[in-house]
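The complex appears here without one of its protein chains, the remainder shown in place.
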């Protein structure tokens, strides 16, 4: 059991990391919402403070006075009445509270949380701790969202501003890890086990029957994906899911998000500004539809989330991670750990699986508002696994289930193939 | 092996059934498309003739001359280039070929098919027969679609015209089948076995590990669903999937499709015209989102498609069907077969399952255009099981997988609950 | 004063002309609505019967029983509550009453109107006659709309069906009437004078001060318009009104409506089927935006409606009409009346003027529903003058003001230029 000082230290570490992510932004960057999936950083920051205020301070301090009477309305993503979508789509229309005021809000919440942890009785601490932990994991999720949203925001001006100076990019080394690893399957235990933190959607642990399969040793590279596009990948309906073909046609997709062609050469928008497309880096910013079409073109398929988890657990993928947020390197890179049986299942890019996001057998959403957290998204979304360059190391697990609608591609998402053995 | 005469007889029986469904329509009813999901009956009829012309006549007659040079373009649902959705949305803008010309097209295709079966050599017959069989099952699928689309079309004029005279409605008798049936689960074989026809998506047969569960003995009734609506079911976001809540708000759903309130009384649009809502009849025309919200409100859940199939197979559901198309009774009805362990899993209404539509392990789409048939829809859709009043008896099986996007509700779709044992 | 028999005869002549326009349609053609501007012929026919039922029968027969209780709702274009636009956009979703029933409705209304005229007292006849006359002019307006809507409907199927057999087209003869006619302007009386019928928007007659100007002796031809398109007319924003440029870009206009290019040759969809573009025929189916851009490209301008009317009156344009509906020639044609000072101001194509549709000084909308008829459209629309191949000769006058939104082009609309003298 961690001491109160340790709890506070951990709390502060996660909270400061969020502010660190925003440290190099201009005030203007905090405000805008270039498309509906993006939230302005200003909103993220306020929402994260609200989470602790609403689920911790308000619950555990009797007669609690909120920091500001309107912030609960403004920063509550759960506010779910008729106007919900509108509310979401207008986050980029709000200029108040200002960034400075939001930062003050965060500081005030932090001070109150610290005082509460220091001064509450032991029983309260016992009840409060798991909620605090959930809040910190929630904050880490938003850290990853923040990086993806900042990337989208800096993509708007034709000036291609850099989030981090390009000289600080460490491009990676080493060749790709060719080949496939065979796994035998069988009755496999899936889902979270043990004492550590996990989200509700990783439980209950249960058995899945897997057939033998093979998993690619490495992620699909830009060069491989380019071969698909040059083979007419975006013009051949027989390669695509029907819904995917409609989306690709309506949005005029011809390549992954952020690819640009200038004078015949390929570039990609990165957090280091516009940069030549590196053939050996993992392809990033593809939708599920594109990942699935690529797999069909390649004569393979995407893994199920159970195959992925089984491979990750049984090959010790957590011990050989690729790039994660702590590396402060915000672009997926080439490189290979020679000791890994399968390379870079953890880090670099989230890997689309062929599994629709659904409850595990026996799943029950926890009671109350935190409980609705994951369960209510269990339709129309596909599971992704493994984390990305934007994921904090503490936050990722072999059992972690990320999920997005199949048309989304502004997150750090890529491709690993599988096939039947 | 059926004789050539038997093949022809079976072909004609299915084809005539399609025309029989349209026999009571006015010419005007054949043409319109009140919303994008609906296809005009005129289009269905032409498309079904095209299917046999394109996949049978064109393949097995060398130097084949099409009946009309443009029909292939007009009636090809697979034509999948950029404008696809537009093409689909404009089916109701076309008035030519006329209904009469389409009927002539059907007759000509039928004559050519008959001649081909009568005159081809045995090897050709061997290759042709499975495609012909697929074509007839495809035609039966469209027979069900036709009834749902006709219902939508007749819902447009405020006159509420009847497809069939109300005096011919046989409302059903008997009380509901209360209670639950427990099933033990285990390693269960799922998917099509044996020699009969099945679609590609029912294979390969494979093992699923099921935990013990209980399945409701009967379908949810209008009365039960009404209790949900009157308990604020459509105004309580905590009961809904997030995507479902957005859809329900945007479309202002307050009840199943086709419910009307007049002077305080509840009515529902049926193929027999506007009719008072019968409390004991199964609720019909609900989306997956509504089925899921209802289940959450009831403290239960929807079954997975594997649970459903296991229950249907192990209780002999096929031997105790509810209303199917051959009953010529186009409204789900009350009534109970006292010999059935679980009532009416087959017929009455399609039952939403909690399973996303996905390939079975080892699934491979067949080569060629027929092959893309089912596989390309395997995203964003939910599986339904059991058939409805609009399903031909020949066409339904315990392993049959129907699928729709979770927001669709113009098909004959209803609810059966499950829970963990 | 016409006799009762003459009134009935005139009534029947106009009514039968409407049915004559529809005589060659298939039932299917009566039902569809390919875009929101179009109304299905079925709706036109019902609406025109409703007009006489509602404004004549219902007013002048005490205790009047309507032919059908719902038709007033179904065929009332004036029904103007919140859902109006939706109602309009769904006219093509309704299949009942059927075409046959609508024809019966018309016949019943005609019989009742005839009986009423024959049997009412003289005072009633006196009050009834002007409304009847308005109704017949209203019917003639819809005759023109019907032809434009039928053209749009027959444009949908890729089969390019003909409304009238191409062999019946009389293409016209003679060369164009080159040059300009100068008019001196001054204080000119504008608007309807005398006893004949005119719509409310042609009054009050009043004085407009006109400066000297010149009007082109002939309409712009396809060849002249083609020169504009080939000079980059659709790609040069400096030629366009700002709103027009936005519309043209959004709808991807590159030519007038109904132009097609096949194997390098230009064709145009006509009521005689697809036909090669004739260079000497007047350009047709252009929007105001296109007419205005063409004029700017040509270094000229469009006339004001006052200039147009002054020229038409002072040169006796009504005595030298071009093609009108009674010619049964549904395609604007070349040809020149050598006796006309300015050619074909009446007939062929409606001519866009630069005048926004606005009330004449002192205009007051008549009381009651017929009164709202024209006044409520007096914003955002531009005045057109002169009639077209689809306009009945009885219906057109030198003072007649037609009006459409500047983006519309499915009517028979063309261009005549003017310039300052």
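Which chain is which? They are A, B and C, in the order written, and residues in each are numbered from 1.
Simple rule for what comes next: contacts are C-beta pairs under 8 Å (C-beta built on N, C-alpha and C of every residue); 3 or more make two chains touch, one makes a residue touch a chain.
What you see is a predicted model, and the numbers here were worked out from it, not measured in a lab.
Engineer: Which shown chains does the hidden chain touch?
Structural biologist: A, C
Engineer: Among C:23, C:250, C:265 or C:338, which residue is in contact with the omitted chain in the full complex?
Structural biologist: Within the whole complex, the residue contacting the unshown chain is C:250.
Engineer: Write down which of A:103, A:153, A:220 or A:340 is the residue touching the left-out chain.
Structural biologist: A:153
Engineer: Quick one: which of A:20, A:66, A:130 or A:161 touches the chain that's been left out?
Structural biologist: That would be A:161, which touches the missing chain.
Engineer: Looking at the full complex, which residue from C:120, C:298 or C:358 touches the chain that isn't shown here?
Structural biologist: Hidden-chain contact among the options goes to C:358.
Engineer: Which positions on chain A touch the chain that was left off?
Structural biologist: The missing chain touches chain A at positions 26-34, 42, 70, 73-74, 90, 92-99, 153-154, 156-159, 161.
Engineer: State which residues belonging to chain C touch the missing partner chain.
Structural biologist: Here the touching residues of chain C are 80-85, 187, 206-209, 211, 237-238, 240-246, 249-250, 288-289, 292, 354-356, 358-359, 361-362, 372, 376-380, 382, 406, 420.
By definition in this document, only the chains that are shown with their structure count from here on.
Engineer: Using the definition of touching given at the top, classify the network of chains in this structure as line, ring, star, complete or other.
Structural biologist: Graph shape, chains as nodes and touching pairs as edges: a line.
Engineer: Chain B-chain C contact: same residues or different, taking over half shared as same?
Structural biologist: Same: when the shared numbers are divided by all numbers used, the fraction is over half.
Engineer: Grab the C-alpha centre of each chain and report whichever is closest to the global C-alpha centre.
Structural biologist: Most central by this criterion: B.
Engineer: Roughly how far is chain A from chain C, centre to centre by C-alpha average, rounded to an integer in Å?
Structural biologist: Whole-Å distance between the two chain centres: 59.
Engineer: Between chain A and chain B, what is the gap in Å from one C-alpha centre to the other?
Structural biologist: Taking the average C-alpha coordinate of chain A and of chain B, the gap between them is 38 Å.
Engineer: For chain B versus chain C, what separation do you get between their C-alpha means, in angstrom?
Structural biologist: Chain centres of chain B and chain C, defined by C-alpha means, are spaced 47 Å apart.
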